[in-house]
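Sharing a structure below in structure tokens format, with a few things to ask.
The complex appears here without one of its protein chains, the remainder shown in place.
Right after this comes chain A.
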């Protein structure tokens, strides 16, 4: 046995620095824009400046004559060839949707939609020529305001005749998971408490660091497509389905990808068009979007109105929750646009035992950029709504908001627990997480300081915000996805290969774009196979290497993909057994695998996996009774979701003279189950918190009356930087999930889900004595100041 002092007993739990960081941070790696091929041509897109218009004519003559131009292609040129972009999730069987072309042919439905493309020898020449494409538009009235659009006041797609794409509902009485919410509300109106609120989930822009980029090489045996995407496997199959290219003639590579946050969980018009350009010209083509294009045309997130009615007894025990949700699809349905509200549908009841629940969803088209997945996808919206109204309930009952939560949450001894929305929570311990958060935050001291500031009329008021949450991670059991109308599955695939020199190649079907799978999966395999961490290489993101996979989103990679890796490693260990038995001349039943070695029980005899791998490579001594190969594949479909949870506490100082909110302290206690690499978990929590706080305070996509995005640059669309955020105090409790063999849950979205309501609750808490009961997000100084003025008047 060779255990060195500084190597921990297990890799699982080891806060290793990420092996991929050096190349990602220095940028000396294969970002798509770094790829240069012989004869490569460059594409520039021409995009509609209007939100809604008819294309009356396009004059490409000047552009064609411009230096270096190879081709100018309009929608009319490729009307048949381009097919239609897919929506993979029909939430109802009669879902309405316009045909979604990659390039508009005669009608544009949002500002930023592509109307032509220029292919040229250099990027500069393509850009110059794109300016010469002369498009005539006949402007149409745009459908912009979501609730007006829901009433069909102006129609976004005249051919469709309505803006309503789908109406979906979940009702606990109908589903047999609870009582009748209308009865609960009626009862509460008589002696109980009814709280009615409307919340705005503003439109957000994913703003990943690396804008989207695509290179297509049509000259190889399989057409090779590099794309800065989260989902290379999706891209491969959709290129086949949409463009009619045989699937086995396509190779898709997601090289290193600079962030996605759901924004690159998409099959994009730009991908289709770059393939078309390469196919038509027979030469490699590259398209890299500008930041301005990314703002306008990469899909947006959130954008919902939520009408919430909460019914409770006088003591604050909730008796029912009713939510009417209007969700902005934007101009088209992307891959899972229609299902984003649905992914939140099961989370409105949060960590609570509500006896009745009803949710109605109306999906609506407008003439804005299409929306789709963005970090949390449905669950942050749901958590925000319930956590905001739980605070309001506490005020009505007159108890501490932590107390009102405790009265309603699922006790730890009550797991597994079947929720009112029909999910089965396998595990959780809300008491433990909350107690720890309360302690770290010094909750009672801060409440005291708050009282003092109120007393003295301090112009800077202190507010305390609470957010408890749970979420469904590990997307997803394929059976569940099928029952919900999704066309794909939720399994994951992995392969583990023992190389002759004892090194290990791991192939994963997940597609990391910043999450650190190379490090975490190496830790998993090092432990399981008893090999050194450094001896494991994790390969991903290339469909010629990772031949099967469903990629990375929905906090699924570890809980599903990581478990597939373990299953493959276990198969390798099994495959090695008969070979070890033969070579050791022992009975297989007498063999024991431990620390990377098969030993004969009760003796010193044994062979390490490395030795077995070399023996298999030589094949000299194998008698042929067992397959001479220590490689294994595994596909794993999860039995159920995992349910991380946690309690976040946030202290905000609000300058009542200016309206400026400053976060003074932030404590997060998350229970993400077993932790493979604490450093990676910490990083995911920090990034998630920053993004969730940004929704509360900074980010908003704003359009003017004509549908132009006026927050179309980082000048207007504010992202916080390190100086704008507090020092995060993060901690964990660990309640292992029971739905996978390691007890892991998922952490990619937790911070984003929990932090938004914690911040807004804190701001409202600070200002409640001034008559403020809500502030619309983002809580800009201007909005907060106005809320204070209005509060003082009322």
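What we mean here is this: contacts are C-beta pairs under 8 Å (C-beta built on N, C-alpha and C of every residue); 3 or more make two chains touch, one makes a residue touch a chain; residues count from 1.
Here is the rule we use: contacts and distances are computed from a predicted model.
Choosing from "Urea ABC transporter permease subunit UrtC", "2-oxoglutarate ferredoxin oxidoreductase, alpha subunit", "Carbon-monoxide dehydrogenase medium subunit" or "Septum site-determining protein MinD", the protein name stored in UniProt for the chain missing from the display reads "Carbon-monoxide dehydrogenase medium subunit". One of A:33, A:77, A:113 or A:128 touches the chain omitted from the figure, and that residue is A:128.
Residue in contact with the omitted chain (choice from A:57, A:625, A:716 or A:741): A:716. Annotation: of A:175, A:220, A:625 or A:658, A:658 touches the absent chain (contact as defined above). Not every partner is drawn; the one left out touches chain A at residues 123-124, 127-128, 131, 290, 292, 657-658, 660, 697-698, 702, 710-711, 715-716, 718-721, 723-724, 780-782, 785-786.
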